[in-house]
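My structure is below; once you've seen it, I'll send some questions.
Only one protein chain is missing from this complex, and each of the others stays in its spot.
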Amino acid sequence: MASSTTGPVVGENKVSGFIFGVIAWIVGLMFFFPIFWLVLNSFKTEEAANGDPVLFFTPTLEQYREVTASSTGLLSFGEAFFNSAWVVVVSTIIVMVLAIPAAYSLAIRPVEKWRDVLFFFISTKFLPIAAAILPLWILARDLGLLNTRLVLIILYTALNLPLAVWMLRSFFAEVPRELIEASQMDGASLMSQIRSVILPIVSPGIAATALLSFIFAWNEFFLAVQLNPVDGSTVPIWVTTAVTTRGLFLAKLSAASTLATLPVVLAGWAAQKRMIRGLALGAIK
Amino acid sequence: MTDVVQDQSVIVDRSDEVERIAKKEAWRRRLPILPALLFTIIVTQIPFALSVFYSLTDWNIVSGVDREFIGFGNYGELFGSSLFRQAAWTTVVMTTASVLLSVFFGTLIAILLDRKFFGQGFVRTLLITPFLITPVVAGQTWSTSMLNPQFGVVNWLLERLGKDDPIQFAGQFPTWTIVAVLVWQWTPFMMLIILAGLQGQDPSVLEAARVDGANSRSIFFQITLPQLRPFLELGTLLGSIYLIQVFDHVEVITGGGPGSTNLPYFVFQRSIGGGWEFGQASAFSIVVVIATIIFATLGLRLLSSLLEE
Partner (left out) sequence: MATVTYDSASRIYPGTEKPAVNELKLDIGDGELLVLVGPSGSGKSTALRMLAGLEFVDKGSILIDDRDVTLTPPQDRDIAMVFQNYALYPNMTVAGNMGFALKQQGVSKEERAKRVMEAAKILDLEEYLDRKPKNLSGGQRQRVAMGRAIVRSPQVFLMDEPLSNLDAKLRVSTRTQLVDLQARLGVTTVYVTHDQVEAMTMGHRVAVLDHGVLQQVDTPRRLYSAPANLFVAGFIGSPAMNLIEADRSGDELHFGSSVVALPADVQADLKASSATRFVIGIRPEHLSNAGGGLNSNVTVVEELGSDAFVHATIQHGGGDVTIVVRIDGETTVSRGDNMPISIDGPVHIFEADSGKRLGTPPE
């Protein structure tokens, strides 16, 4: 799809175009401001962060040192980060291993009633997690999975699978049918067809889907706090529990928040264009 | 003529063979879906089925009394409960407001971004960031750095503008404070989906409209907006699915404080959040599922009919 920006037209006022650009910048900066402020506060001393807002100050890494230092009895940053990375990476890998063949089936050689199948996947997203939490909690307890990383891996996989199937299907559907037929005519086996023809075309889409699945899993809090609040806790739990001291805590909280959210922001920036294209195409094709 | 009849009798009819190959092929095609399908069915449908079952029982996990089958008793109780009605209403307000506002602002911003200007890509990157932020972090950041009565930036600004007593946002307007944070996070998502729609437009259609003498306004309302419909629908659908389930923001911004308890949070409070009334909570959760489905379909219908006129 050629991304054509509706450019200026003959007769359109250049000034109004400039004004729209300025408004876009202002809106962009406004939306970003809370994040900017968060990061700014994380480099301040507690006194500076709690005082009147200032833009210029001597930055310090003190808060980062403090929140990442481990103290006995409390969930440390290192542990939480390791748990999150473990749970998120493993569940994302499983999501992709399950979703890629499914998407291939739904797009490249559509089975009958593929729309119904796709709708079933999406419809599971209609089930609010809160509605399933009780049986999940009981099942996890009975299976001895409470407070394990495994239970989060399984559930994050289920959480992200529908969206991954949906997005990947639209990326796979972009592979021209003729290309697959051409590879058949060229004598390619199914494996070599997938490896040499399909994967090179869909790999950016696979990367974007994996990143989105990574983002949702990393940010998940509800299941983590219900099923896994003790050992193996993840970063969102760490960030809500790391700073509990009353009094001056804003700078420390900001540092913790910045650390917690940095991986997903980077992943999101990397994947933004394709991520949305995959989501949006799913609606149209 | 007789030749043709004779010829037909020797034509190999392969329909059986073709059917057999097609069947085999169909299974080969279905096979790759099965792992994902089975996994999804097991992990999502079994808990749901159990929920339905629990909802028909009286079961308090701490009381030590055995589970007892009571039919639709929990549901009857539920509609009599003013707390439930309150939570249901909060859910409706919170979801509708945050979905509609983020679609509205998302559309406006998408239109702004759909023209070339200096730093377009950078501004888009700035705008998408709130969506990526971990919800609990977003909630905490807003309730502390931004809206806190003592050291929040917003109150500091209001003070500069002459307002003396700081506003207790989370205390005075709990639901709307949560909505504001949700809109901040979801507007970027809507914006990107709608932007994809705007950029997928066929430029020649817009040019044709301009040649036909349409002004920007009527082009937008008569051509662009109808073409955006599937994208608006998609945004509304995905937004509704995620926003009706909001839990994290409620937890960190108000902790379910005055009037901001929505249904998911209510289910949590009544069960593992301290109530331990599993039967009743299950009934609530079933209502949440039904509400989600009604909400999503209604939202879609409404939007479709609005655009059709």
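For clarity, chains are labelled A and B in written order, and residue numbers in each chain start from 1.
Please note the rule applied: a residue touches a chain if its C-beta (ideal position, glycine included) is under 8 Å from a C-beta of that chain, and two chains touch if they have at least 3 such contacts.
A quick note: this is a predicted structure, and the numbers were derived from the prediction, not measured.
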Option from A:S183, A:T234, A:S257 or A:Q272 whose C-beta touches the chain left out: A:S183
Which of B:I21, B:I41, B:V62 or B:L83 contacts the chain that the document leaves out: B:I21
Residues in chain B touching the chain absent from view: 7-8, 11-15, 17-18, 21-22
Residues of chain A (touch criterion as defined above) contacting the omitted chain: 176, 178-179, 181-189, 192, 196-197, 200-201
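The rule we apply is simple: only the chains that are shown with their structure count from here on.
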Cα-centroid distance, chain A relative to chain B, in whole angstrom: 16
In the complex with chain B, residue positions of chain A that touch it: 1, 3-9, 17-18, 20-21, 23-25, 27-29, 31-32, 34-35, 37-38, 41, 49-53, 98-99, 101-102, 104-106, 109-112, 117, 120-121, 124-139, 154-155, 157-158, 161-162, 165, 215, 218-219, 221-222, 225-226, 235-236, 239-240, 250, 253-254, 257, 260-261, 264-265, 267-269, 272, 275-277, 279-284
Chain A contact footprint on chain B (complex, rising order): 26, 29-33, 35-37, 39-40, 43-48, 50-51, 54, 109, 112-120, 122-137, 140-142, 144-146, 150-151, 153, 156, 184, 187-188, 192-193, 195-201, 203, 206, 210, 230-231, 233-234, 238, 241, 244-245, 247-248, 251-252, 263-265, 267-268, 271-272, 278, 281-282, 285-286, 288-289, 292-293, 296
